[in-house]
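Complex shown without one protein chain; remaining protein chains in place.
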Amino acid sequence: MKEHIKKNAHQYRLLGLLVILLIVMGILAPGKFLTVKNFKNMGFQMAEFGILAIGMSVVIMTGGINLSIVNSAMLASIVSAMAMRTLYNGGEGMADIPVILIGVAITVVIAIACGMINGFFVAYIGVLPILVTLGTQTVFDGIALNITRGSGVSGFPKLFQKIGAGTLGQIPYTMLIYVVVIVVAYLMIERSRWGISVYMVGGNEKATRFSGINTKKTIMGVYVFSAVLSGLAGILMTSRYNSAKADYGSSYTMQAVAATVLGGTSINGGSGHVLGTVIAVAIIQVISSGFNILKINRNFTDIATGLILVGVLALNHFVNKGSLKKRVRVSVK
Amino acid sequence: MVIYQDFSLFPTLTVKENIAFSEQIDKKRRIVNWKEIEETSKRALGILGVDIDLNAKLGSLSTAKQQLVAIARALVYDAKLLVMDEPTSALSSGEVQHLFKIMNELKARGLGIIFISHKLDELFAICDRMSVIRDGQYIGMRNNGETTTGEIITMMVGREIVEEHVGGTNIGDVILEVKNISKRGNYDDVSFNLRRGEVLGITGLVGAGRTETVRALFGLNPPESGEIYLEGKRISPKSPAEAQALGIAFVPESRLTEGLVLQQDAESNITLSILKNFVKNGLIDFKARNKRSVELIEQLNVKPPYPAMQIAKFSGGNQQKVVVAKWLATNPKVLIVDEPTNGIDVGAKTEIHALLRRLADEGMAVIMVSSELPEILSISDRVLVMRRGRINGEFDAEGLTQEEIMEKAVMASGEKGETA
Partner (left out) sequence: MSDKIKRALGNKEASVFIILIAVMLIATIFNPAFLTFSNIMDVLKGNATLGICSMGMLLIILTGGIDASVCGQLTLVCVIAGKIMANFQFDNIIVLYLLGIAIGCFTGLLNGLMVARLDLPPIIATLGLDSVLMGYLKYYTNGNWINAKELPPRIGQIGLFRFFSNPEVNGSGVPLQLLLYVLVALLTWFMLNRMLLGRSIMAMGGSRVGAERIGLNAKNLTTFAYMYAGMMYGFAAITYTCAMNSVDPNAFLGFEMNVIGAVVLGGALMTGGQGSVLGTVLGMLLFAFIKNGLTLAHISAYWQNIIVGAIILLAVSFDMIKLHREERLQTKVDIEPKEAIAR
């Protein structure tokens, strides 16, 4: 137990911070913050952001970054939204459930394609992830804008809206989906062979490759995984807004990086935990909702996230300073 | 003032800047005085008597020319002493002759030169005095003309107590056959074979192509021509994963950059090569993984025996045991170890030697690349000596001396050294 706490000290500290924030918000906004209604609201918003952040985390664990994560989400959503609109045809086409299933399938397929493009350039050509994803960001965004002419796509079955807006008792469906994603992501990243390889590649790609692991495949997998999660987040966003539009969620990219770093994943790769990111997402969501309730402009969330991001890393810098190891060059007998 | 002739050159700047840039800094010029740079660099190259395009980007020059630029830069400083570390390692013999001519001229101008090299013929051709340093210790100094190659070789290898040669007890049939493999700039026309139960030592100087050759067997540096046979079947591994599947294991030279994932614990490192063995219902069975890592840690006597400790915190010797353990876990047919005892303590060294010998006696075929001759002599059954990308000598380890090996390592087959 002691070992466990020591190993996950960062996560426990984050959890402590989250609890403190909840208490502070509860005191600052009595009767408004610690309510079922507010938690339900946070649940609606947190899911899509959390899923994107987990998708970002796994890329950063390999030492990469995925700046196109929101754009692949929206591209996939838009294509699927158009398909759903056509198939549903204002209620005169196919029935609700098949339309939705086809829509989800299309989202996932397009997302996988986006992920494979990123993965191909990073893993097989060796271009820096930041350049690749900056480029694909423009390309995905361009395609999304091109097919929608910048406007929103809507006209889905009523049932589809339920995904993003419906609840089971008091618990939003999105929250349930989020929990499933967390569990699956946890199992895949921290307990599967691929996941272990992800950490190893992030720590030392060469040593991992030299140990007989196909690191290119591992990296490709990371970008595909990230894109599939982005597609899922896209579905939630489309459903919540009841439309798909190219510029939805644009501030999520930065926030996802911030949540990942805040959650304890090193930007250089090789470390991090899914649960760390999940707690960090909750912290950012509490700040954002708290600001909202306290009538602080929502843009201050961006400011706070930016400051937290830089602050956490600056803190790490001071903590790590002076822990350089001496190396022996010649063994003197 | 001492100028180290090393890597502090700027590949993206021009030749003249590389030569004269620091002068500008010293003179605190805000605006670069190109005329001054041009004059200074011209003068420096003039002393060397070489013709290099002043405006060419340094990175686009051959290594030989880059080296001349580095020397020219040292001259700008009015250096009294020039330290040249293996300056001829990438030069052709014509370029070496030219460099020697320049060195003689510099000497005549009153400059002192420290010339660090493994190549004895070059030392005898250019140096006035020779000092031998071994394992961080000063061994002795001899004047050129009053010594022989043999004496220097003796000083280089020392008279240390060589662990007694232990030959194999269980040498079987040929398992690996390498036929005339070549790769430009890596190795040339290399052939040898390896038997079950045998430890094959491969030695030679740094830069002789030993590592490049054994990497070819592990799919890292595939040959352009030639053939490799494993158990009679032709193989051509293109990646470590393929090589591993064939039953070849490789402990790389640099455990820190190629052998270990330093942030991770011992368990993750030790089981990295056999991760797939622990997959149960799509997930890793951490209990089984932990059990296996504990076994391996015990088997190799890794200290402290904590699988959960971060690998960076282990001593060099124990880190090396972890890398070896990682590969033993795959139960390979052929185990290749590259400088297996580099920078580790004596105790761990003895353990690794005993382990390699034992593995061979149990039927594994082992290739050991090493620069340490006592090590090569003590546990190898056969020894290959490489020189400049080729195999320059093959010996039976029984009764072999360090001098015989060193002679093959430093001199071409045709030349003859006088052994002291």
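We just call them A and B in the order they show up, numbering each chain from 1.
By our rule, a contact is a pair of C-beta atoms (placed from the backbone, for glycine too) under 8 Å apart; a residue touches a chain by one contact, two chains touch by 3 or more.
Here the structure is a predicted model, which means the values were calculated and not measured.
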Touching residue (missing chain; options A:Ile130, A:Val180 or A:Leu294): A:Ile130
Touch residues of chain A, complete complex, unshown partner: 65, 121, 125-128, 130-132, 134-139, 141-143, 145-146, 149-150, 250, 254, 257-258, 261, 267-268, 297, 299-307, 309-310, 313-314, 317
Touching residues (missing chain, whole complex) on chain B: 7-13, 17, 21-22, 24-25, 29-32, 34, 55, 89-93, 184-188, 207-209, 212, 387-390, 412-414
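Everything below uses one rule, namely that only the chains that are shown with their structure count from here on.
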Of all residues in chain A, those that touch chain B in their complex: 3, 187, 191-193, 196-197, 199-200, 203-204, 206-214, 270-271, 325, 328, 330-333
Chain A contact footprint on chain B (complex, rising order): 135-137, 220, 239-241, 243-245, 250, 252, 257-264, 268, 272-273, 275-276, 278-279, 282-284, 286, 308, 312, 316, 326, 330, 343-346
